[in-house]
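Each remark here refers to the structure printed beneath this line.
Heads up, this is only part of the complex; the chains shown haven't been moved.
In this document, chain identifiers A, B and C correspond to the written order of the chains, with residue numbering beginning at 1 in each.
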Amino acid sequence: MTHAPLEPSTTQAQPVVLDVDTGVDDALALMFAVRHPGLDVRGISCVAGNADVDQVVANTLAVLDALDAPEIPVARGAEQPLLETARDARHVHGADGLGDQGLPASSRATFGGGALEMMRMAVLDSPEPVTLVPLAPMTNVALLLRAYPEVKQNIAGIVAMGGAVTGGNATASAEFNVWHDPEAAAIVLGAGLPVTMYGLDVFSQVVVEQATYEVLRDDPDPAVALAGRLLAHSHGVIRSDPAVGHGGLIGDAGAVCAVARPELLTTHRWPVHVALAPGLTRGQTVVDRRYVLGEDSVHGVDSLGHLVDVALDVDAEGTRDLFLTTIGARP
Amino acid sequence: MTHAPLEPSTTQAQPVVLDVDTGVDDALALMFAVRHPGLDVRGISCVAGNADVDQVVANTLAVLDALDAPEIPVARGAEQPLLETARDARHVHGADGLGDQGLPASSRATFGGGALEMMRMAVLDSPEPVTLVPLAPMTNVALLLRAYPEVKQNIAGIVAMGGAVTGGNATASAEFNVWHDPEAAAIVLGAGLPVTMYGLDVFSQVVVEQATYEVLRDDPDPAVALAGRLLAHSHGVIRSDPAVGHGGLIGDAGAVCAVARPELLTTHRWPVHVALAPGLTRGQTVVDRRYVLGEDSVHGVDSLGHLVDVALDVDAEGTRDLFLTTIGARP
Amino acid sequence: MTHAPLEPSTTQAQPVVLDVDTGVDDALALMFAVRHPGLDVRGISCVAGNADVDQVVANTLAVLDALDAPEIPVARGAEQPLLETARDARHVHGADGLGDQGLPASSRATFGGGALEMMRMAVLDSPEPVTLVPLAPMTNVALLLRAYPEVKQNIAGIVAMGGAVTGGNATASAEFNVWHDPEAAAIVLGAGLPVTMYGLDVFSQVVVEQATYEVLRDDPDPAVALAGRLLAHSHGVIRSDPAVGHGGLIGDAGAVCAVARPELLTTHRWPVHVALAPGLTRGQTVVDRRYVLGEDSVHGVDSLGHLVDVALDVDAEGTRDLFLTTIGARP
């Protein structure tokens, strides 16, 4: 494996706000975002998802400690989805939502005013339009857009980990983040902002193989070593899946890689709807990939989805190498 | 192109009942079924779909005339789906549902007692269990199963053209036959019979290229010549679709090929649900292809789909050659 | 209590086909229908509902025995609803669906060809248009209308026990018969036939008080005595409901009374829909009683329901007296 030398794709750092439910792969995403010179992390909002929101806040702060990160506003956000009850993913992310790595509790303080206030300020105070990067159920982002629609004026776009084109993980057809709060995802997709959907179809492609992550675990940099342990945890969970089971996934971190280097992603602009009706497709992202007129148009029953840049393919090796190089793994 | 010599895969002809909405590709399916020595077509039920049911009956009889087929019971079935209004597909299949080929009206009589009575008798009177082959909205089959559940005892299985794993044609997520009568499809999938789903994923793979179908059009056999004209019609409709636009599709006929030669199909047994809730996923066949436990199981909100043999791949060249050889195309 | 002398409201007996899930109150309805000189019961179709369909057939035949009824075609119909699984109401109707009265098994034969064939013949062979009287989940009637739409030409109308305007019994908003097979009810309401909905709002009004039904139990006529026992069973079930708990309900029998004497019913012609979407309103009959334009019209999201004669009020004493006199209770 060779790692390409890091070249920032913009001369000035892009302002971003991350929305997380840290979460094994959110932790990897935080590492990448904090250490990438082309990204300016203006705030991190926490939301219930992989774990309850208080655990998510604690995990996020602990990861920032491991990174020895500068001060970044971290805010506690929604305790539960808009309509659903909070349903965590401990069977994937461990009892503490972070793979039970036993990280020391952080003494960092959180932003006092709550996630909405932090997000509003982080967006409106930014000299350049901000990219929102939801890596979790989109409750916070949806609340922000409905409570303070004026923020749209300074949002460059949204790059979200969420959704799937060809099959789900939380259910047969729905991906976890969208399934967890489908109404929030529908609000975000329908907000009229440029949205890139980094869904399961690419999420599952970026794998760090065992030989690599085992080396990381011994790295003297605590963040790199933590990355190694988290990738090992990921590998344990997905080992039985023949498609991705040969290593650990960087997961959410891939979406942040795509913010830094959009050229790693192959996207197609298609109409997307979030299925909300009760039943087995609830939380599915319905992507309309047809080339030929369908009966829905002929019989006047179609409805216009929101145009979204849907990620279909990713340069998996390039993304993996970018990730590893950026967090400081030794080549 | 070379055509393999035809070898029936069973020594005794399999009894089948076809359910059709003839339909350009239903016509190709009828040709194949009537001319394949391994299939014993015990009845043909007609249903509203690509055209209204009276037109479907007329088209079906006209195709049997073109085939110079022996007497086969043809019965008029449902005029409309269980809940939906009848919505034809003339934009694909032409004003008469059969590509407007101007076939002469047939003088063949239809079965007097209606489709249900014919299907019931065709199944119960067969010495060997019958394979039902729905190539249309499944209204007739659903009515049969609810009105006369005793027929299940002599049904070997159902091989249905319908559904899709990774995206629809009638809508973004639903295939035409299932979308047209979703409740009927749900009844058929849930009947406890072995079901093979020959969906869009394979339907779109079996293409007869232009050079080939143009030769067919000049064949002295009127059925073969008709096949050529129908394939040309098909090509005209799908020409703009980059994935399949290089020829005409045999479509429904592929499902009948799979009855005669199951080894041409690669299937996987997966749980399948038909989405019925109103909205954009109505009529979708939700196929659960996951290897790893999902949140629906963990949080107890999953529901067990019906195990279906879902066709994932087809030997496209083998199927095309089997089709051409069987209908009598000259090599 | 005084009973009005019986005067048939038509000079010639009205042909009716009853569809039943006998059922305590279906038994009362059978008694009334068989003994009313103005009604000509041309057939009785049985369906799964209060009990499984075989039990329903057995109960129906046993009631006809108790009535010493002439030969009437009784046919076994659907084993289960169109989409739902069969869910009986034994908690209301007893283990045998008929209040566990220990009726002797009947030696009457059932119609050989099944319910659809019987209903088709009973309707098409009648010299006068037939009134269908569904007193159960409408599966049989829906199958008949979809399989043999030609019967509509000789159907005078449908008087159905089912639905509710202001609140359900099976669920908070759905009445049992419609809830049990909502798709069937939607098919029946949408068939373009005149429909009278005898719903819960009137169903619960016709009460036979304890003093009266206790006298019936000692009647030498076994049918009348059975009626007394069934009314006592009904009283036991509903005793805790302050609105109706002062006696036993004649229930389904009231709908047949309204066939014989429509003037006992106050109806209003309103648009009615059956709610089919999954969730808490599934099976509700949505009756549009508005006088003033609604937002649904203004914003173009309304959908035209089917005009139904919805029973709002019933002459409860007149109906009770008609029932008692007709079955032969002594005044």
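FYI, contacts are C-beta pairs under 8 Å (C-beta built on N, C-alpha and C of every residue); 3 or more make two chains touch, one makes a residue touch a chain.
Here the structure is a predicted model, which means the values were calculated and not measured.
S.K.: Taking the 3 displayed chains as a starting point, can you state how many identical chains form the whole complex?
M.R.: The complex in this structure file totals 4 copies.
By definition in this document, only the chains that are shown with their structure count from here on.
S.K.: For this structure, which two chains have more C-beta pairs in contact than any other pair?
M.R.: Among the chain pairs, A-B has the highest number of C-beta contacts.
S.K.: On C-alpha atoms alone, could you tell me the rotation angle mapping chain B onto chain C? Nearest 5 degrees is fine.
M.R.: It is a rotation of 180 degrees, to the nearest 5.
S.K.: Going by C-alpha centres, which chain is most central here?
M.R.: Chain closest to the assembly's C-alpha mean: B.
S.K.: For chain A versus chain B, which are copies of one sequence, does the interface use mostly the same residue numbers on each side, meaning over half shared, or is it different?
M.R.: The interface of chain A with chain B is built from mostly shared positions.
S.K.: Could you work out how far the Cα centre of chain A sits from that of chain C, in whole Å?
M.R.: 57
S.K.: How many angstrom between the C-alpha centroids of chain C and chain B?
M.R.: One centre to the other, that is 40 Å.
S.K.: Could you put a whole-Å number on the gap between the CA centroids of chain A and chain B?
M.R.: The mean C-alpha positions of chain A and chain B differ by 42 Å.
S.K.: At least two partner chains per residue is the criterion; list those residues in chain B.
M.R.: Chain B, residues with two or more chain partners: 276-278.
S.K.: Quick one: which bits of chain C touch chain B in the complex? Just the residue numbers, please.
M.R.: 78-80, 82-83, 114, 116, 139, 142-143, 146-149, 183, 186-187, 276-278
S.K.: Applying the document's contact rule, which stretches of chain C touch chain A when the two form their complex?
M.R.: So the residues of chain C in touch with chain A come to 277-279.
S.K.: Quick one: which bits of chain A touch chain B in the complex? Just the residue numbers, please.
M.R.: Residues of chain A touching chain B: 87, 89, 91, 165-173, 176, 179-180, 237-238, 240-243, 271, 273, 275-281, 284, 286-296, 298-299, 301-303, 305.
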